[in-house]
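Right, one structure below, let's go through it.
The chains shown are only part of the set, and none of them has been moved.
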Amino acid sequence: MPTDPSLLAAAMDVPLVDHHVHGPLAHDVTRRELEMLLTESDREIPAGTTVFDSQVGFAVRQHCAPLLGLPAGASPEDYLARRSEHTAAQLAHIFLERAGVSDWVVDTGFGTDAIWSLERMDAELSGRTHEIVRLEALLEEVAAGASAADLQERFEAAVKHAAQHAAGWKSIIAYRYGFDFDPARPGACEIREAAQRWLGGRSSDAEDDVPLRVDDPVLLRWLLHVACDTGLPVQLHSGYGDPDLDLHRCDPLLLTNWLREVEHTGSSIMLLHCYPFHRHAGYLAQVFPHVYCDVGLGINYSGAACRQIVSESMELTPFSKLLFSSDAWGPPELHYLGSLLWRRATAAVMSEWVENGDWPAAEAARILRMVGRDNAVRVYGLEGVRAE
Amino acid sequence: MPTDPSLLAAAMDVPLVDHHVHGPLAHDVTRRELEMLLTESDREIPAGTTVFDSQVGFAVRQHCAPLLGLPAGASPEDYLARRSEHTAAQLAHIFLERAGVSDWVVDTGFGTDAIWSLERMDAELSGRTHEIVRLEALLEEVAAGASAADLQERFEAAVKHAAQHAAGWKSIIAYRYGFDFDPARPGACEIREAAQRWLGGRSSDAEDDVPLRVDDPVLLRWLLHVACDTGLPVQLHSGYGDPDLDLHRCDPLLLTNWLREVEHTGSSIMLLHCYPFHRHAGYLAQVFPHVYCDVGLGINYSGAACRQIVSESMELTPFSKLLFSSDAWGPPELHYLGSLLWRRATAAVMSEWVENGDWPAAEAARILRMVGRDNAVRVYGLEGVRAE
């Protein structure tokens, strides 16, 4: 059935908080580069295929083409030709401003050379910015000048310092290890031994250029506990991502015991993406007061099929525990599509519930705004932040 | 598309067997208490949120309000005010009678002080009652007067005795341990040693008030085997429940080897709820002749979104192996909603299959009655039980 027009209009009007996002591309890209950025795969596109033949590819053609003055459904060739008439900066402005986002909560810990910095987003976009500090990146930065003996002290000081400006933390333990880690907080000896294993292998001079990469489960889980000490929200990449991870080890249910461990800290745990385990995340969000979730990345990559995922994410999740994010990184189309697809899908799903007689008609717009904005404002404390 | 009106009418008319349910509240409750009973969480409601902003909360406002003379979609405040004009007994009568249930198959093993007893349900309601005996509660009762040496004999005698009146058994091994238990039947020595571990810790006098709680996996799985000896149906809580359980250890697929172990006994294994693993349960119900399933609890808590869950539960499950239950405990709204939401969702889903040309139109009402009533009558042998 068609979405109720007034609910769709309300959905299009909500000033969203994109509570997990990265910067748009800073440089022009070729067709091949663009295709590589429109999939979670890091491998070459298989011969004879194109990323444009996927849900996200169709969404770009259908929904992004009109913003460049082309008809919906433009061919990949027409789209790319028109796209190349714009600079990267122009494209970022076109797509990000049309996303209707009032607050960008930005993870600054990945691929920073290729994309806009937080400062540039702040300066050039009408939306406000807030920083999410990536724990592993912070540790790797601190470790560059640390020894195994002082790593703990230095990192904990760095966290305290960053907590003064950060809106929250992000962990990629899903990528670096998996969620099947020991939930208990490691002691000082265990941390020092792990630091020794990690830093002991570091060469003294020649390889100074090779960046340190933490994948020790003791250190990774220690970061999580330190982050929770601050009481700030802690984001965890969950579920679907690139082929670095073992997806069956990224089911958020594997976090259950760790969630019990940190329940007392006051930190909110933000489960990001969660696909295809978003129903599992909804269960955790219902039974644990400090757990929140979104279906970020899963919306952009499922495109036309995302309505069902949005619906599933609203089965058990209390409406006060669900958030919106795009997880866009790079192509500014992703910032726009994340917003547009979420608005359209959420309005469509709620419209059907109202039409079926299962939802109070007057409430849909309120819940839509709650999920798209109010919950994030409350959890991250964005009200009054740099009020204009 | 709108549900076919004649199929919806047929759905509303089926005298249901609610094959897994508990009593309604015996006492008045405050708003806070009611909210705590409308979620599977046992934690305080997070500040700034309300359980009324959830699928089950919306279902109460939309579907229960009219039974109290309010318009559909009444505000939580109006609903609570009107609700408070009724006694707990009046509310139980209003909602349970309107559930259209001819047979309540009642698990009597949990929270008995707060809710109506089986006897009261039997005396005051028009539907018949049948008792499901909770295995862990029975063991804990027996253990109060037993030693490690005679626990096995006493429990097996208690089971034989209870089998004379029970309609079946219920196990909460999902809560107390998980489904990843050794499927083999434990021997007498193993049982005695486990009993020793369990009862040996019991203090002789001071703590007599502390109720015994069995969570030893040897004992828990022994109960299951003893229950199967009786040939009566054995219900297992599966999937979603409160935060006591580790949901990833409650996937019914983890029971596969145990299901093979007890296939010869003649007991039917009733997988309750199963969400979000209901597709897994449907597979088990198709390939194992003694396995049945429902999506009980998942319907009430997904509310407007439950159609999809009902549809998924009918993918692989043979129609003769699927049942209805509400798993209602406490607020009588849950007894009513379990019935209403199931009727509406099942009729809607079947209506769509008929409309699409995929189902014989004449069969939908028969299958609806089969799932809502006939399968339970056959499995629990309810035909002729206390025939009126």
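Worth a mention:
When the chains are written out, they are named A and B in that same order, and each has its own residue count from 1.
Keep this in mind: a contact is a pair of C-beta atoms (placed from the backbone, for glycine too) under 8 Å apart; a residue touches a chain by one contact, two chains touch by 3 or more.
Predicted model only: the values in this text are computed from it and were never measured.
Shown chains number 2; the total number of identical copies in the complete complex of this file is 3.
Keep in mind that, in the parts below, only the chains that are shown with their structure count from here on.
Remark: subunit A and subunit B have CA centroids separated by 37 Å (rounded to whole angstrom). Note for the complex: subunit B touches subunit A at residues 1, 39-46, 48-51, 53-55, 58-59, 61-63, 72-73, 240, 242-243, 246-248, 275-276, 298, 301-306, 308-309, 344, 348.
Subunit A contributes residues 1, 251, 253-254, 256-257, 260, 279-280, 283, 286-290, 308, 311-312, 314-316, 318-321, 353, 356-363, 367, 370, 378 to its touches with subunit B in the complex.
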